[in-house]
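Let's turn to chain A:
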Amino acid sequence: MEIKIKVENLTFYYGNFKALDNISIDIEDRKITALIGPSGCGKSTFIRTLNRMNDLIAGTKVEGTILLDGKDIMKNEIDAVELRKRVGLVFQKPNPFPKSIYENVVYGPKRHGIKNKAQLDEIVEKSLQGAALWDEVKDKLHGSALALSGGQQQRLCIARCLAMQPEVLLMDEPTSALDPIATMKIEELFETLKKNYAIVIVTHSMQQAGRISDNTGFFLNGELVEFGQTDILFTKPRDKRTEDYITGRFG
Partner candidate 1 sequence: MEVRTEQNIYKQKKSRNIRIRKAKNIIFYSIILGATGFGILVLGLLLYQILKTGLAWLSIDFIMNMPSRFPQKAGIKSALAGSIWVISLTALFSFPLGVGTALYLEEYSQKGTWLNKLLQLNISNLAGVPSIVYGMLGLAVFVKMLQFERSILSGALTLTLLILPVIIVASQEAIRSVPETLKQGSFALGVTKWQTITGVVLPYALPGILTGSILAISRAMGEAAPLIMVGAAGYVAFLPSSPLDSFTVLPIQIFNWTSRPQEEFKNIAAAGIIVLMALLLFANGAAVMLRNKYQNRMD
Partner candidate 2 sequence: GCGSKSGNQSHQEPAVQEARLSGEIKIDGSSTVFPITEAIAEEFIAMYPEVKIPIGVSGTGGGFKKFVNKETDISNASRPIKDKEAEAAKGAGVEYIELKVAYDGLSVLVNPQNTWVDSLTVEELKKIWAPDSTVKTWKDVRPEWPAEEIKFYAPGTDSGTFDYFTEEINGKSGAIRQDFVASEDDNVLVQGIAGDKNALGFFGYAYYVENKDKLKVVKIDNGNGPVEPTFKTIQDGSYAPLSRPIFIYVNKAALERPEVKEFTIFYLEKAKEIVPQVGYVALPDEEYKKGLSLVK
């Protein structure tokens, strides 16, 4: 077991509102970690702290440490730009750039120095295929990304992230807008990717968490109630609240 990201005593505030309370968690390399919990419990907030996206929101405050490969990301041992390159994030709400599909995918690679047209073309095809979108858009690569359906936009954002080949993939409800078949394809992709990457996914589908993840964390009101191996968490939860939640008896 190799720990890719080590989070210790992480507490996070939006203004005065404590959105995360003393979270400690180990994200293992080459494993899929699922985060579940009711809406508004802090899953997105947590995942965004892992690549310091919350830095960009005014009036927020973080405490605790986050180590990526043993280096403290909050103490500028790794700078934010490099961190984000290594730790890719797909947002909950699809946010394609108001550019063409092609330009959306090559946006990252281009900025990281890849100029060669053929190479870029290849990246586009691979990434879109990975995100199970290639067939649908291959004829309109230069059309606007905003003219895509909701699910297509979501997959485009996944492709955009894959194109960067990050070491860690953070996915905030990556299949929420997808039909079962597209979801299945994405899940298959995760299975492949996890051979090389650490993957964290937020999901509200317990089936999905059970299906694909190795470890699962259950969040509630900003607390990490329980964290452990997925099969154990789902079959023998230690905490009453976890049990209530996964059996649907909650609330």
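By our rule, a residue touches a chain if its C-beta (ideal position, glycine included) is under 8 Å from a C-beta of that chain, and two chains touch if they have at least 3 such contacts; residues count from 1.
Criterion applied: all candidates are chains of the complex that A comes from, given by their letters.
This is a predicted model, so every value here is computed, not measured.
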Legend entry - Touching partner of chain A in this complex, picked from 1 or 2: 1
Inset, instruction - Spell out the part of chain A that touches candidate 1 in their complex, as residue ranges. - result: 51, 53, 56, 58, 80-86, 88-89, 91, 93, 95-99, 107-108, 111-112, 146, 157, 160-161, 164, 166
